[in-house]
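A single protein chain has been removed from this complex, and every other one stays in its place.
We just call them A and B in the order they show up, numbering each chain from 1.
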Amino acid sequence: MSHIITADSVATSLDALREQVPLVQSLTNIVSANFLTNVLLAAGASNAHIDNVHEAAGFAAIAGGVLVNLGTPDDATAAAFRVAAEAAQKADTPWVLDPVGVGGLPWRSDIAVDLLRFRPTAIRGNASEIIALAGLGGDTRGVDSASDSIDAVPAAISLLNHSDAVSASGPVDYIVGRDSEGVVSGVRVSGGSALLPRVTSTGCSLGGLVAAYLAVTPTALEGLVAAHAHVAVASEIAEKNSTGPGSFAVAYLDALYTVDADTIRTLARVESFELPTGAQN
Amino acid sequence: MSHIITADSVATSLDALREQVPLVQSLTNIVSANFLTNVLLAAGASNAHIDNVHEAAGFAAIAGGVLVNLGTPDDATAAAFRVAAEAAQKADTPWVLDPVGVGGLPWRSDIAVDLLRFRPTAIRGNASEIIALAGLGGDTRGVDSASDSIDAVPAAISLLNHSDAVSASGPVDYIVGRDSEGVVSGVRVSGGSALLPRVTSTGCSLGGLVAAYLAVTPTALEGLVAAHAHVAVASEIAEKNSTGPGSFAVAYLDALYTVDADTIRTLARVESFELPTGAQN
Partner (left out) sequence: MSHIITADSVATSLDALREQVPLVQSLTNIVSANFLTNVLLAAGASNAHIDNVHEAAGFAAIAGGVLVNLGTPDDATAAAFRVAAEAAQKADTPWVLDPVGVGGLPWRSDIAVDLLRFRPTAIRGNASEIIALAGLGGDTRGVDSASDSIDAVPAAISLLNHSDAVSASGPVDYIVGRDSEGVVSGVRVSGGSALLPRVTSTGCSLGGLVAAYLAVTPTALEGLVAAHAHVAVASEIAEKNSTGPGSFAVAYLDALYTVDADTIRTLARVESFELPTGAQN
């Protein structure tokens, strides 16, 4: 029997995060850099934004986890993405690829595909980005998602050729990956808030949180699920304490901080889902 | 008779924004990138910050509106400004020039003047920037405004040689532009809050909101007025719910989100003003 991921295992991962305070290295876009760091600090991790080509590789070798986010690439940061991903792979530092805008934007799509050769530990995106990255078509409208996240499950499974676990964010998050025995399984995380898409960088900062959880969980699948569930629970709590997107963002940081293992056990909605027939590769 | 812009027409523009959710492409400075995106999401639009030279032109051709903000230019982004503005003009995508710091800083002043050849649909700045850009002298003190916004009206009118509509922000905003029949007219937007200048990027994000409104309004003049009025009303509401600049910024995002057509009709102070004699060019 393979290990089943539940709200209980998420609670265990959260305790591990709080105890180990993993240090993330972020190579993220200029829109999300501040909020992402605040999300990591609030959740219980730490972050250093190191995205110059001179230091990115050296730091990736010592960081707990690395995030490469394609939100606002330019020639200088694209070069840093490559050396950071390569160094992370060599040093066995878990790293996350967040393929923001891939599909609609050819230049960064090439960068994303090229980065796959360094085998990201996990890939996190919205449905259209995951579909596009898997080469199944799809198209992206800026950083918004045009597709429903369940539609991205086949694409996510096919990306397991390049990564250990893949998530497609949406009103419900669909996550696939190999469990501790190498069996591909699917986990669905429900909850969240309709205000999440009204605050920028909630998705990008989730990518950073994935990098933090990867540093403390036995499998990439568990890390991905834990990050998604932490965010879903915190945003549910935040919505109750807010009157619009401004107060929601503030309450969200507070909730990421105050959520503990008990809150997770009570509120997280984490369920296995049946993979499409023939999907297990 | 030319069409008169009133709080009623602003309310109509707001409804159009909420219905169409225009996608803005921002090429903005690193201070404002996050807040500007949050302002657009809260107000009812969408934003993609795409400012690399490889993708800026392609995206400008499909975006609903483009913002070029000169706040923190460097060689890489300055090149992207040019290709984005050129592509926007070619594709008939409305685009906004926000000439931050122009006047006091010679390097970016040259960039701004060069961008005028791609004929921005609208220009938004503070009084000293508008005066400087028009070549009438003036000087800028960082990004603060040294002049009163009414003093910038003649400069704004002269910039209509390069643009369809021009606004000078201040305690009262003065906006000039051609109406639907090509007649130059002036609109004054009052209101706002004394806390607005205590929060960075409130001006820059207004520039982004102008780009969003231009995507949904029949004339640039109406788009400019609608963005200014939306901001003035939201900041008035926000001031009542705040105890300093931190809580004001939060309440401002909430108010941008909750303001609806009725709020605009009740609170917006939008009036025509007489242009200086001989000003109509």
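In this section, a contact is a pair of C-beta atoms (placed from the backbone, for glycine too) under 8 Å apart; a residue touches a chain by one contact, two chains touch by 3 or more.
These figures come from a predicted structure and were not determined experimentally.
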Per the touch definition above, residue among B:G44, B:G101, B:G125 or B:G170 touching the missing chain: B:G101
Touch with the omitted chain, as defined above, among B:G135, B:P218 or B:G246: B:G246
Residue of B:V31, B:A91, B:V113 or B:I150 touching the missing chain in the full complex: B:V31
Identified contact with the non-displayed chain, of A:N161, A:T258 or A:S272: A:T258
Residues belonging to chain B that touch the chain removed from view: 29-35, 71-76, 101, 105-108, 141-144, 197-201, 242-247, 249-250
Where the unshown chain meets chain A, residue by residue: 23, 30, 33-34, 37-38, 41-42, 46-55, 58-59, 76, 249-258
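Convention: only the chains that are shown with their structure count from here on.
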Where chain A and chain B are represented by their mean Cα positions, the distance between them in whole Å: 34
